[in-house]
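Just below is one structure, and these are the notes that go with it.
In this view, the complex is presented without one of its protein chains, the others remaining in place.
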Amino acid sequence: MIEFKNVSKVYPNGTQGLKDINVTIEKGEFVVIVGLSGAGKSTFLRSINRLHEITSGEIIIDGSSITEAKGRDLRIARRDIGMIFQSFNLVKRSTVLRNVLSGRVGYHSTLRTVLGLFPKEDVNLAFNALERVNIVEKAYTRSDQLSGGQQQRVSIARALAQEAKIILADEPVASLDPLTTKQVMDNLQKINQELGITTVVNLHFIDIARQYATRIIGLQAGEVVFDGPVEEATDERFSEIYGRPLETREDEEVGASANESAE
Amino acid sequence: MNQLNEQKLPKAPSRIKHYLTFILILFLLWGSAYQTGSTFNELIEGFPNMFSVLDEMIPPNWAYFDNIIQAMLDTIRMAVLGTTIGAVIAIPFALFSASNMMKSTWIFYPVRFILNLVRTIPELLLAAIFVAIFGLGPLPGIFALGIFSTGIIAKLTYEAIEGIDKGPLESMTAVGANKIQWITFSVVPQVAAYYVSYVLYSFEINIRAAAILGLVGAGGIGEYYDRTLGFLEYDKVSTIIIFTLVVVLIIDYISTKLRENLL
Partner (left out) sequence: MSSATRPIKPKKKIYKRWVIYIVLALIYVWALSGVPVEGFKETAGQISKAILSGIFSPDWDYVYLPEGEDLLRGLLDTLAIAILGTFISAFLCIPFAFWAANNMSRIKANAGIGKFFLSFVRTFPELVMALLFIKVVGPGSFAGVLALGLHSIGMLGKLFSEEVENIDLGPSEALKATGARPLQILWFAVFPQVLPGFISYTLYRFEINLRSASVLGIIGAGGIGTPLIFAMQSRDWSRVGIILLGIIVMVTIVDIISGYLRKKIV
């Protein structure tokens, strides 16, 4: 369970990233955060594992405050939260397996991991994770030889190997084409349903959000402007909130090809 | 799902190559330490000496500054003249080494070979030979620097020439230019800035080199190391070192700024 209590974030330059957020995400939910670019989606997500510090309020994960956690406690809290990035953030020159195993380093001493002495169970976990995202045959391939969609699946495997209880994904499909988008989102959904991992995903596109989410949270200028089940997240409702309908993947595709033909 | 399907797993690639490389490096290091008689013991035994030398170097003998200022000016002169000689000789060498200037491999390969040969000989060695020929003084130093910088400037410049835009070359050929016109109007404008930048770069290197050529009797401030170290006057040695550092850093700074402006 993730609880936001009166959370605000002001960036050093004065930008209001989050404004008095009060949200509770239950275990096993598949929450999609939507909003225009700059609405504060990334700030919201990164506050949860404290890649960003909040300026006031408190975030509580499974009963203990991550806001207060320091040093070792913070690392242990982060160990339980997997993160997936738009740009994959794999170590390109390392093999797929090594990237997945790097999700395990939080569990062992520095010396042990630096010497590469991962226990057999860890290697098993890594292979299991790779099987789950259907990419086990690439285990010994260098990551930079994979396509974008494959790389994103590897980064999901990294979060799985981590045995995360929560997965945060910041625009995981923004740099992928529609087909691989479907594969990656299906993977996330399957993991959420089969393993009961709480999943919070930032998405740009309302249509994909509706397809996968159990609950949608809409942000605007750092504030929650919509929070409810998919059924309530209708086009009319969003036009009302944002003054225009949110983009869909199809819109973008049409727009992009229109731009191309214009050039 | 927990039990891995063993047949489907890819085989780990062999690591023998890594181990062999590692062993080879260890062997090279051990052999080198053996050959040079390098041991930690010796280093530890030398430690007290090191501190006594450092102790005597501080504070520097500032009064000695007056004795070496003339030699420092000589050093700068040597670098200026040496670089100039190198810059002039480098021009034909660069033109003759560039494969887009000389169509015949019979020309550019031998010229490049000579350049490579020149660059294998350290400037101090050249200076020692010239001292044997011309006697003590700055002249052999200037010649050594001249030849040494020819190697550097010519190599960098011919690489720049090979990288130039082909268009202007062809248009000059098309208007029926002779070889000299062809070079002046299509090659020179494209590489002049690079060439000047390489000359400045070589000047930076030459200043450093000129400061030590005196060790073999080829003029400049280097001669003073012999005089002072011979009498164990470490406070004077540190004056020379500091003076040299300051001059080199100032010249580096000016030269770098000029180069930034050029390119």
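For reference, chains read A and B in written order, and residue numbers begin at 1 within each chain.
Following the convention adopted for this analysis, contacts are C-beta pairs under 8 Å (C-beta built on N, C-alpha and C of every residue); 3 or more make two chains touch, one makes a residue touch a chain.
No experiment lies behind these values; they were computed from the predicted model shown.
Peer 1: Based on the whole complex, identify which of B:I89, B:I129 or B:I183 touches the chain you can't see.
Peer 2: Looking across B:I89, B:I129 or B:I183, the contact with the absent chain belongs to B:I129.
Peer 1: Can you say which of A:Q16, A:S65, A:S94 or A:N124 touches the chain missing from this structure?
Peer 2: Checking each option in A:Q16, A:S65, A:S94 or A:N124, the one touching the absent chain turns out to be A:S94.
Peer 1: Among A:L18, A:V32, A:A77 or A:M185, which residue is in touch with the absent chain?
Peer 2: A:A77
Peer 1: Using the definition of touch stated at the top, determine which of B:L43, B:A63, B:V88 or B:V188 touches the missing chain.
Peer 2: B:L43
Peer 1: In the whole complex, what residues of subunit A lie against the chain that is missing from view?
Peer 2: Looking at subunit A, the ones touching the missing chain are residues 49, 51, 74-83, 85, 87-94, 98, 102-103, 105-106, 110, 113-114, 155, 158, 162.
Peer 1: In the full complex, which residues of subunit B touch the absent chain?
Peer 2: Spelled out for subunit B, the touching residues are 28-29, 31-39, 42-43, 45-46, 49-50, 53, 73-74, 76-77, 80-81, 84, 116-117, 120-122, 124-125, 128-129, 132-135, 137-139, 142, 208, 211-212, 215-216, 225, 229, 237, 241, 244-245, 248-249, 252.
As a working rule, only the chains that are shown with their structure count from here on.
Peer 1: On a C-alpha centroid basis, what's the spacing between subunit A and subunit B, in Å?
Peer 2: The separation of the two C-alpha centroids amounts to 51 Å.
Peer 1: Provide the residue numbers of subunit B that touch subunit A in the complex, in ascending order.
Peer 2: Subunit B reaches subunit A through residues 1-2, 4-5, 8-13.
Peer 1: Spell out the part of subunit A that touches subunit B in their complex, as residue ranges.
Peer 2: Result: residues 124, 127-128, 131-132, 136-140 of subunit A touch subunit B.
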